[in-house]
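I have placed the structure first, in the form of structure tokens, so that the comments after it can refer back to it.
Of the protein chains in this complex, one is absent; all others appear in place.
As written, the chains take the letters A and B, and residue 1 is the first residue of each chain.
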Amino acid sequence: MTTTLELHPDRLFPIDKDCREITRRLYDAVKTLPIISPHGHTDPSWFANNELFANPHALFIAPDHYLVRMLYSQGLTMAELGISSKNGDVVADVRSAWRTFARHYYLFSATPTGFWLNHIFSELFNLSSQLDESTADHYFDTISEALLQESFRPRALFEKFNIELIATTDSPIDNLEHHKALANDNWQGKVIPTYRPDSVIDPEHHAFYQSLAKFGQITGEDVQSWDGYLNAHRKRRAEFIALGATATDHGHPTANTANLSKEESALLFERVINRQFTKEDAELFRAQMLTEMAGMSIDDGLVMQLHPGSFRNHNEQLLVQYGADKGADIPVKIEYTQALKPLLNRFGNNKDLSLILFTMDESTYARELAPLAGHYPCLKLGPAWWFHDSAHGMMRFREQTTETAGFYNTVGFNDDTRALLSIPARHDMARRVDCSYLARLVAEHRLTESQARKIAIDLAYHLPKQAYRIDKTS
Amino acid sequence: MTTTLELHPDRLFPIDKDCREITRRLYDAVKTLPIISPHGHTDPSWFANNELFANPHALFIAPDHYLVRMLYSQGLTMAELGISSKNGDVVADVRSAWRTFARHYYLFSATPTGFWLNHIFSELFNLSSQLDESTADHYFDTISEALLQESFRPRALFEKFNIELIATTDSPIDNLEHHKALANDNWQGKVIPTYRPDSVIDPEHHAFYQSLAKFGQITGEDVQSWDGYLNAHRKRRAEFIALGATATDHGHPTANTANLSKEESALLFERVINRQFTKEDAELFRAQMLTEMAGMSIDDGLVMQLHPGSFRNHNEQLLVQYGADKGADIPVKIEYTQALKPLLNRFGNNKDLSLILFTMDESTYARELAPLAGHYPCLKLGPAWWFHDSAHGMMRFREQTTETAGFYNTVGFNDDTRALLSIPARHDMARRVDCSYLARLVAEHRLTESQARKIAIDLAYHLPKQAYRIDKTS
Partner (left out) sequence: MTTTLELHPDRLFPIDKDCREITRRLYDAVKTLPIISPHGHTDPSWFANNELFANPHALFIAPDHYLVRMLYSQGLTMAELGISSKNGDVVADVRSAWRTFARHYYLFSATPTGFWLNHIFSELFNLSSQLDESTADHYFDTISEALLQESFRPRALFEKFNIELIATTDSPIDNLEHHKALANDNWQGKVIPTYRPDSVIDPEHHAFYQSLAKFGQITGEDVQSWDGYLNAHRKRRAEFIALGATATDHGHPTANTANLSKEESALLFERVINRQFTKEDAELFRAQMLTEMAGMSIDDGLVMQLHPGSFRNHNEQLLVQYGADKGADIPVKIEYTQALKPLLNRFGNNKDLSLILFTMDESTYARELAPLAGHYPCLKLGPAWWFHDSAHGMMRFREQTTETAGFYNTVGFNDDTRALLSIPARHDMARRVDCSYLARLVAEHRLTESQARKIAIDLAYHLPKQAYRIDKTS
């Protein structure tokens, strides 16, 4: 027996009837606004090559670390999920893995993954029963067929989703071939790169030296010297900008920054280059590089994003056998007030700098991040991130930042995803939650409805464009 | 003038009328389910000997650290509360102490203690006026009389409360005489022990060496050698299992774990045995022992519970004069992501291990615990613990863990109490809060009501049985 899958038009809205009415009106004002996706992990080759997607497993299960982690946590093996280890062991075929997923789909009740998937299943594939054991094959077949349609090619989806702009995340040693191809293509979709230099900034990155060598080749700079290394960054940033980039992104273990003299920096870099650095050196080097990046941002206008506080690949055995990004990244406690001070001492009052901060440690929202962003002209708050990119999580973000930082020190929503199909669902969730929060404020007579409507539109559309300086591209 | 005491059938339910209706229906499905109490501190002698309780003071005031702490915080002395110091000073008689309690009962407004006590007063003793100065004697007399009835013997209460199973918490040097007596008794109630080895694991425990000696005697092992010490644990665990135990419990200051070699462990143990250890050694020994216990759990199937982060006996003067457990334990900040890594590196992917984590640092719910439990197959989240075993506290637990870990990485409710009479009230509160949370999700169209009903029943009944492997006993 199947159970109906229906997306209720009021989903995620406040329960109180009058408040829900206000929410509906606010949501009506934003629901069809174009999507600005200034931070994400879609693959630029999708848009450049515009090829069909392979099958439901390759689209939904294999690449989705949210989904894999939950199933894994309940004792399912990677093999049962159809995911091969590095040893290439025998794994379930894609249909069997899909059935396993379907049988455990109830685990996603009340999770954002469940919300996104139901949205996709219903809106994109017109599926009208819940996914479970009994509907697994029907789902698999329906989706498989759909994926053969022209309307499921990446560009068609981009247009159908009403995406105005999407930013990918790219390595400084990437040749950006797909972005170049897109620049030379007459397709109108705007897909821009983001400069994510972690692999050439973090001496503890597993591929640091290899990446650095490539960084030298690609830029023609002597990246063994501090000056040459900085020049290499400047050159690559310029090339990213030429292809539309408006931002950099930095995924550091902590938010530490430093403000060393040129001489100290050069000596530190020497230790790094000579592989004679301590853990403290590595941390200091990353810290100093954030400040260097801020300086370059003031020169070239790229917005900075800092995403600290994830303990990557926490599951050692899984890393060895299956590699990175298998859902084993775990947040840690983090500190901003002291950590950012060196950078802020140097550049904090410079309005040409825009540094967007993210966190997975919600205790920092009200304690550190809102007070910092509510004071420094260069700081803004990124949206609720990763595990907190969820209905409750977004609500906590607003509740804990608005009274100190207001709405205008925040930057709207980031979908931060490699799951192309989920992009509309994610933005829809953010719009629903923001409208719900605003409607509550209206119902509590803290805002007028017309103020709330303006804010809702700003959050959904104008703030991301301003914060990421998107009108300056094109 | 007395004020009426009434337990409203909708207490703790959401305010919105439609949402309350949903809650009522969900609650109807769980309210009479048997109580599974897999973690608590009732005294097995109660059930073995089945004697009458002494008087209202001995039942409600003296042993209840929640109650004593609140009254003490408002300046009442232990003597006024009828509690003797170690010097055996003169204290208020039990009726006077009861009157003092009654006069200050308003302090418990909106606290879980107040909720539990009102439940007991109304449901068990049919009291229909609020406890205050004017009703103090009436309460004292009514309760005193009731306690003489057969229906107030421990076994009768156990049955009246519809308890399917209760676990006590027991020391490895306890001879388990009451559990043995129960095993040989034809009473049907299921009362099982839990292996709580803190006193023979924590070198800083005030009775460590004394306990260790006893541990050697009771097991016949040479507990001065690392191998003999581990064997002693194995033996005692087997004896606990033979009497029905399904779990161990570990109350450590931190969540630190270690993964030392056998040689390192033996050397560390030698320093401990020779009383030549540093504070760091003590911490490392506790950390290593968690990993050892995990290894034994994989062998013998006992579920592990870890309750870290309580600064025990914080009030030095009170400890000296009145001893432990007088309401002076205070939580501290705690860390899990790094602390658990050594244990998880060794056993994290082993499905035979089940490690249930508790916290009093709510900032870890969304930041560390839900992400950890939402990935590692061996980890589950215990319910809102101690100070957070409250209506708001339980709601925060669900709000901050569900979106990342789902419902099925949690284990239902623990009453964690030595207050036998409060057990139904505590489980009732948990069921009411879980149903309220689920009803909100239904009203917000995030779950269907039938999904919510299934989850409510799982949380109240099936999950604790599965998580604590209870069906395997008997």
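Quick note on the criterion: a residue touches a chain if its C-beta (ideal position, glycine included) is under 8 Å from a C-beta of that chain, and two chains touch if they have at least 3 such contacts.
As the structure is a computational prediction, the values presented were derived from the model and not from experiment.
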Among the options B:108, B:121, B:437 or B:468, the absent chain makes contact with B:108
Tell me which of A:292, A:329 or A:368 is the one touching the absent chain. A:368
Which of B:96, B:129 or B:363 sits in contact with the chain that's absent? B:363
In the whole complex, what residues of subunit A lie against the chain that is missing from view? 14, 16, 18-19, 335, 337-338, 341, 344-345, 348-349, 351, 363, 366-368, 370-377, 379, 399-400, 402-409, 440-441, 443-448, 450-451, 455
Sites on subunit B contacted by the missing partner chain, in the whole complex: 3, 8, 10-16, 69-70, 72-75, 106-112, 115, 311, 314-318, 327-333, 360-363, 387-388, 390-393
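Just so we're on the same page, only the chains that are shown with their structure count from here on.
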Cα centre of subunit A to Cα centre of subunit B, whole Å, reads 40
